[in-house]
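The complex is shown incomplete by one protein chain, all other protein chains being positioned as in the whole.
Labels run A, B and C following the written order; every chain starts at residue 1.
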Amino acid sequence: MTMRAAVAGASGYAGGELLRLLLTHPEIEIGTLTGNSNAGRRLGELQPHLLPLADRVLTETTAEALRGHDVVFLALPHGQSAEVAEQLGPEVLVVDMGADFRLKDPADWERFYGSPHAGTWPYGLPELPGARAALEGSKRIAVPGCYPTAASLALFPAYAAGLAEAEAVIVAASGTSGAGKAPKAHLLGSEVMGSMTPYGVGGVHRHTPEMIQNLTAAAGEPVTVSFTPTLAPMPRGILATCSAKAKPGATAESVRAAYEKAFADEPFVHLLPEGQWPATASVYGSNAVQVQVAYDAAAHRIIAISAIDNLAKGTAGGAVQSMNLALGLPEDLGLSTIGVAP
Amino acid sequence: MTMRAAVAGASGYAGGELLRLLLTHPEIEIGTLTGNSNAGRRLGELQPHLLPLADRVLTETTAEALRGHDVVFLALPHGQSAEVAEQLGPEVLVVDMGADFRLKDPADWERFYGSPHAGTWPYGLPELPGARAALEGSKRIAVPGCYPTAASLALFPAYAAGLAEAEAVIVAASGTSGAGKAPKAHLLGSEVMGSMTPYGVGGVHRHTPEMIQNLTAAAGEPVTVSFTPTLAPMPRGILATCSAKAKPGATAESVRAAYEKAFADEPFVHLLPEGQWPATASVYGSNAVQVQVAYDAAAHRIIAISAIDNLAKGTAGGAVQSMNLALGLPEDLGLSTIGVAP
Amino acid sequence: MTMRAAVAGASGYAGGELLRLLLTHPEIEIGTLTGNSNAGRRLGELQPHLLPLADRVLTETTAEALRGHDVVFLALPHGQSAEVAEQLGPEVLVVDMGADFRLKDPADWERFYGSPHAGTWPYGLPELPGARAALEGSKRIAVPGCYPTAASLALFPAYAAGLAEAEAVIVAASGTSGAGKAPKAHLLGSEVMGSMTPYGVGGVHRHTPEMIQNLTAAAGEPVTVSFTPTLAPMPRGILATCSAKAKPGATAESVRAAYEKAFADEPFVHLLPEGQWPATASVYGSNAVQVQVAYDAAAHRIIAISAIDNLAKGTAGGAVQSMNLALGLPEDLGLSTIGVAP
Partner (left out) sequence: MTMRAAVAGASGYAGGELLRLLLTHPEIEIGTLTGNSNAGRRLGELQPHLLPLADRVLTETTAEALRGHDVVFLALPHGQSAEVAEQLGPEVLVVDMGADFRLKDPADWERFYGSPHAGTWPYGLPELPGARAALEGSKRIAVPGCYPTAASLALFPAYAAGLAEAEAVIVAASGTSGAGKAPKAHLLGSEVMGSMTPYGVGGVHRHTPEMIQNLTAAAGEPVTVSFTPTLAPMPRGILATCSAKAKPGATAESVRAAYEKAFADEPFVHLLPEGQWPATASVYGSNAVQVQVAYDAAAHRIIAISAIDNLAKGTAGGAVQSMNLALGLPEDLGLSTIGVAP
């Protein structure tokens, strides 16, 4: 019983990646595609890599256009999802790929996003403790941010096992697609090739409260997060280098065991064999997450590193994975752990 | 009725890409994997992007190891396929991804490869006139070179329609994976990033006689080819800029019509709408070929440009496409026209 | 006796590169810097690599602001130089880095640029026959386009020596800085990394008539040019692969001899030893030009390939070299043949 899915925001990078995945999903038929400034244009111009959809034409993003689908994906700028979602019936599965419904604490939302809080939906990171159950059968899904996906998966096992002190330091490098498709001078190829540069330093990046929320839940105590995002000269991928001081009694063995246990049954998270380290190239286009962990005895720190594809597992793949759970389909349907490399 | 396929040379780039495609091919089960200098190693180390095969171990490349499969793919250095192929029975489908059986003229082979000619097998570029029929039911396939795939698809329609003079000029840019995985100083990331450089200039590149063979067959008269390959700072992709003087009477319209006719029913070759030009990023990881053609009235030349993924359509995807024909399967089974972008 | 130079358009890539060179030029003091949309901003924000100029503030581009300098460089959009130049006295050396004064034939200008022809100034490519003399002491200089610089230097020796037929085929790959700093979606890092794509195909690129003008002058007969520019995933550099059919009687030796003669006394053009090929990385940041030439006996073609830095020798370096000649300074003053690599 195939379901029809609409995608609002089909001309951007998140929307494009979602379409790439939905095209090979056996239970989804692609319905209406919208894109405001690009309404009226052929997808062949906007997403030339999606050959089977080349002749599709984008329409305006209205609740009207999105109605009559079983699933509606919202790949809209932050703050626009709530209004659209309200106009879709409670029987429609709405998957928000923006930030609007991720945060539980309205104060956090207001501080970081500067607008009234729209609410909180089940959080689409099934690997977190308790998350899978909340997603099963849900009609609303808040897809996590790309950085929180990478960082939370890297660190939650250490917190869930009570091995890490409540102060996390996260430095992550992201490919440029994470910054979107709107043309800006600092994102020009001439500027980004050959350059690494940080941004949103000092606790001001909007993904910070989301990481705090996830790690605090895993730890059962308030965790602070120092998060520094950096822009790397590659189109896709996030490498998150995360660390926290080890609690007394933690050992290399207990740390390794915690990670093995956390990911033992996970279809997408691959704890690498000891000695092998994550690489974003290995998960290019894939929904897989590579994780590795080390215990630095001299610095008394646990260092956990993850690599994801920011557009796949970090956005559209995570969205499809959660959609599968919400629809009662196998969690990995239409998703792959095979990357495109080199 | 699933068939078992062995891959000789599974640790290289061509072998890795082939495995990536075979993993999702519905009629193929992956059997023995070999790799000489890497025999005994886990594929998880060598091809970390192929997560489902991570625990497979490579064996030595021997006829013994390759026997008992329905299909054997040879991704070996030039000159090694013939010996292995001889020891495999005539009932086995052998797909040679090397150069050994591509050229018809033994003199060409000897001049460019410096060793005795092993023979000629049906040529695995189904889009060429007559090629598809020769592949159907065949037990031997010579997969074309990556540059000849790109250049022949760009130019053969002009020659088949009698619109182009018999002197072709081809300048192609290739990603570095075309140069293989053996470590060489000039292929280091430090050397290739930020640099474009030619090699094999002046008619000495081994893919030249293969292009001549294909275009001469299409033209029905001897075609000369000036071919200049260049190394581009990207991992994958070939952009082939091909041109030839137009024959008297050729017009922009007759040129366009020839290309529309040539590719009308092709599942993988996409003649772009006028005004849109091929980009290697659009076919990243895909078996699609983007082609565009222009007629330059001032210079009296036809300029035809194609973009392919050198490892996909240019090697492993072309191999699977031809295998499908040889096995009587739908030609596009297990292959995709969807790229991974950005 | 130091001279003062103003730069109109100091916030773009050409202007920035010019300032980089002028900063170390022993006879130039940097005066007024202008930049329309960026007027009022610190150069430290706009060109953060030019640390010694960080506190300079841009002014509006007016004739007023530019007056009172010995040299005025115009790095303005095409069509804006003429108006500014008119208002500067005949005693001021005006160096136009735009296209306005490059073409001799008004019809060419109007066809390719769509506006009335402003005139023709001495052409700033000293290596061309006769060009150096015209530049010495001149008060007006038209800096060549980046592609014409690369292509003309690669091919003129073959034409000047009467070795090449009058139909040239030029395929060039350029780094993205050639497309400027104005933000456009197709120039985003996410789009250009990993991709090669052509543009301006079929004789429509504005640099075509400039190449024709240069090669026709060298050949002493009308030369046609088929020019295809491609965008390469690197910030800087042009690799121009140029070829023409050899005239009867041309040999590998006569071709080599012609190139050795043409560049024997050139301070910036380096004819590589046989067997070594140009690479854009080798001329990164340098005013050097690497050239190599081959004769393909089978295709009867001369293949000449050059590598330049599009912003240095291709724009700002060429401008300084010509300025030196105009001012009676040593031609290589303040210029370097040392690249930054890797």
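Note that in this section a residue touches a chain if its C-beta (ideal position, glycine included) is under 8 Å from a C-beta of that chain, and two chains touch if they have at least 3 such contacts.
Fair warning: this is a prediction, and the values are worked out from it, not measured in the lab.
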item: Contact with the hidden chain (one of A:Thr2, A:Ser115, A:Ser195 or A:Thr251); value: A:Ser195
item: Touch with the omitted chain, as defined above, among B:Gly9, B:Gly98 or B:Pro235; value: B:Pro235
item: Interface with the undisplayed chain - residues on chain C; value: 13, 16, 20, 23-24, 44-45, 47-52, 54, 177, 193-194, 235-236, 270, 273, 276, 279, 281-286, 288, 290, 336-342
item: Those residues of chain A which, in the complete complex, touch the missing chain; value: 167, 169, 171, 173, 175, 188, 190-191, 193-199, 201-203, 208, 224-226, 228, 230, 232-237, 239, 241, 243, 245, 277-282, 284, 292, 294-301, 303, 305, 307, 342
item: Positions on chain B contacted by the hidden chain, ascending; value: 13, 175-177, 179, 181-185, 187-194, 233-235
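What we mean here is this: only the chains that are shown with their structure count from here on.
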item: Magnitude of the superposing rotation for chain A and chain C (Cα, nearest 5°); value: 180
item: Most extensive contact between chains (C-beta pair count); value: B-C
item: Gap in Å, rounded to a whole number, between the CA centres of chain C and chain B; value: 37
item: Computed distance of Cα centres, chain C from chain A, in Å; value: 45
item: Chain A, residues touching no fewer than two other chains; value: 13, 177, 193-194, 235
